[in-house]
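All protein chains of the complex are present and in place, except for one that has been dropped.
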Amino acid sequence: MTKTNPGRFFEDYEVGEVIRHAVPRTVKMGERALYHALYPARHALHSSDAFAQICGLPFSPLDDLVTFHTVFGKTVPDVSLNAVANLGYAEGRWITPLWPGDTVTATSEVIGLKQNSNGRSGIVWVRTTGRNQHGETLLSYVRWVMVRRRAEGPAPEPVVPELAAAVAVEDLVVPEGLNFKGYDFGLAGEPHRWGDYAVGEVIDHVDGVTVEEAEHMMATRLWQNTAKVHFDATLREDGRRLIYGGHVISLARALSFNGLANAQMIVGLNGGAHANPCFAGDTVRCWSEVLDKAETAAPGVGALRLRLVAVKDGGESAPTLKGSDGKYLPHVLLDLDYWALIPL
Amino acid sequence: MTKTNPGRFFEDYEVGEVIRHAVPRTVKMGERALYHALYPARHALHSSDAFAQICGLPFSPLDDLVTFHTVFGKTVPDVSLNAVANLGYAEGRWITPLWPGDTVTATSEVIGLKQNSNGRSGIVWVRTTGRNQHGETLLSYVRWVMVRRRAEGPAPEPVVPELAAAVAVEDLVVPEGLNFKGYDFGLAGEPHRWGDYAVGEVIDHVDGVTVEEAEHMMATRLWQNTAKVHFDATLREDGRRLIYGGHVISLARALSFNGLANAQMIVGLNGGAHANPCFAGDTVRCWSEVLDKAETAAPGVGALRLRLVAVKDGGESAPTLKGSDGKYLPHVLLDLDYWALIPL
Partner (left out) sequence: MTKTNPGRFFEDYEVGEVIRHAVPRTVKMGERALYHALYPARHALHSSDAFAQICGLPFSPLDDLVTFHTVFGKTVPDVSLNAVANLGYAEGRWITPLWPGDTVTATSEVIGLKQNSNGRSGIVWVRTTGRNQHGETLLSYVRWVMVRRRAEGPAPEPVVPELAAAVAVEDLVVPEGLNFKGYDFGLAGEPHRWGDYAVGEVIDHVDGVTVEEAEHMMATRLWQNTAKVHFDATLREDGRRLIYGGHVISLARALSFNGLANAQMIVGLNGGAHANPCFAGDTVRCWSEVLDKAETAAPGVGALRLRLVAVKDGGESAPTLKGSDGKYLPHVLLDLDYWALIPL
């Protein structure tokens, strides 16, 4: 019997099972510095202890996407080692900020299974929960992936979970203490507040970043994500490595500072699609659309529901994302739907 | 109206205006580790808490150039987003060390303006001041850049500041507590003290470093420097990105350890020119010339005024830096003039 992990196949999952993911991880200021080196991140709340304190927090938490990547990375050996495709996200909620020194662990509950008609693969839905060393939930989200069967076999009773199209405003959690009463728009970098954004408004974030192999591999390793396709050049004829989709999320979110500098914290993940693969050499650009607006119970804190689209190859000027067949056009990398907190 | 920052143009500056730069930044040990990964930095005072304590400091401060890069990065969105060229530096003084945990903010006062005769651009002089969370000045320096006009128009009254050719010895600030009485030359790596250097002496630093795209982009992002040319391969036909001039400064300074291991701290920036652009694939080498020597009021602490020249393409053996037309020859990357502290 081999001692190495072959990963789970479709027939290894059962609805209701809770998978406890391995390798707890303590994250501190080193991970924060690397986040700033790997992405052009400038949101002030995640850049400065002093700014975070103005906003009622004890100090600057790690970027909300560090929470996401660290939790996601833990799930890879159990959920997506034999995945054919990462199909979607839903019902993502950030509950507690990730503070420097926290140790992250993660579990996933299998909440849905549906075998494909070809009998060679199926869709697995998991609800993943990341926790800190106190057992508090950091982040919870649903993700579904297409996973290979080890061998053909009878299909299990299909269970397809009902998932919310978006996280309801009343389910968004504002971090304890956060308020924007004394918010300093000058230090934050832009004057635009909640009231300045209109539903339907589109913001071109202008800047582009060309991605290198060394960068995305360092980032993906940092989250202890072990998926072979990101690291092993022998898996593709052209020697390129498939870039971890989360790398594109962080790149796009960081670039969106230019026009959304005050959308400080991500608190909800409504949905998301990695529309096309990203490779080293691609130049990533992005734009956002305001999908919805809401107020929260916290002083001065509003929420924007944003669609964040990342494109490559000059796709920023293409008016449409999908072809007549309903499929994403080749220039689209990411189509993400999330809630962020912004001063009222 | 767009929500993104188009950057300032020449006609947007007014002499006397103070620009408050955005995005305060807390720097800690993660930034220090990255500095050691990105540059071959070995000066003992910035490498070891124990060595810094021998020199009278509470622990090891961040590299003096981390202060410079962090402050410089803050100014880019307001000063050099539409810059054609970074023309020079003067009157730079490091006042307070940057300690791990400090939060850096920056302001710039416009101290000079001179429109070019073509009417399409002009020179802007700013005096930039970086401060820590206590409001203490970390660093102050003058920088001038050539900035585009948005539209042609009448020239403002030219104001050209008088700038010192070099920071006067009596204006150099020795960090509080610093002394070299118990200095350990063995641990520092070389036996050469202040008295061993002669004005006019030239030191070839021998080693070369070939630069990669991933490295300079990570470094430049780390300083939250947003200038597009450093990141976007589509801006040049050859797909190369223009390397941030400060990256070359740090590379050269780190390489200068070999021959100047005891020139521990940078305290004055007299002037500097980014003579030619640097690109990935270039192999950077450097040499130093001793321009001046002085004693300071602190026990055992002397100062050397050094010219640090970085070259590429085998230019280390070229005897001259400038052609008969007074312009830098193509192999010259950097011509920097600074003061450093060294044991007497």
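Should a chain be cited, it is by its letter among A and B, assigned in written order, with residues numbered from 1 in that chain.
FYI, a residue touches a chain if its C-beta (ideal position, glycine included) is under 8 Å from a C-beta of that chain, and two chains touch if they have at least 3 such contacts.
What you see is a predicted model, and the numbers here were worked out from it, not measured in a lab.
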One chain is left out of this view; which of A:L87, A:M218 or A:L321 touches it in the full complex? A:M218
Which one, B:L163, B:L178 or B:I203, makes contact with the chain that was left out? B:I203
Looking beyond the chains shown, say which of B:G259, B:G272, B:G300 or B:P343 touches the absent one. B:G259
So one chain is hidden, and I want to know which residue out of B:D12, B:E109, B:E190 or B:D292 touches that hidden chain in the complete assembly. B:E190
Had the left-out chain been drawn, it would touch subunit A at residues 2-5, 20, 22-31, 33-34, 77, 101, 103, 105, 133, 212-215, 217-219, 221-222, 224, 226, 228, 231-234, 239, 241
For subunit B, residues touching the missing partner are 28-34, 36-40, 42, 44, 47-51, 60, 186-190, 192, 196, 203-210, 212-215, 258-261, 281, 283, 314
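Please note the rule applied: only the chains that are shown with their structure count from here on.
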Inter-copy rotation, subunit A to subunit B, in degrees (Cα atoms; steps of 5): 120
State, to the nearest whole Å, the distance from the C-alpha centre of subunit A to the C-alpha centre of subunit B. 36
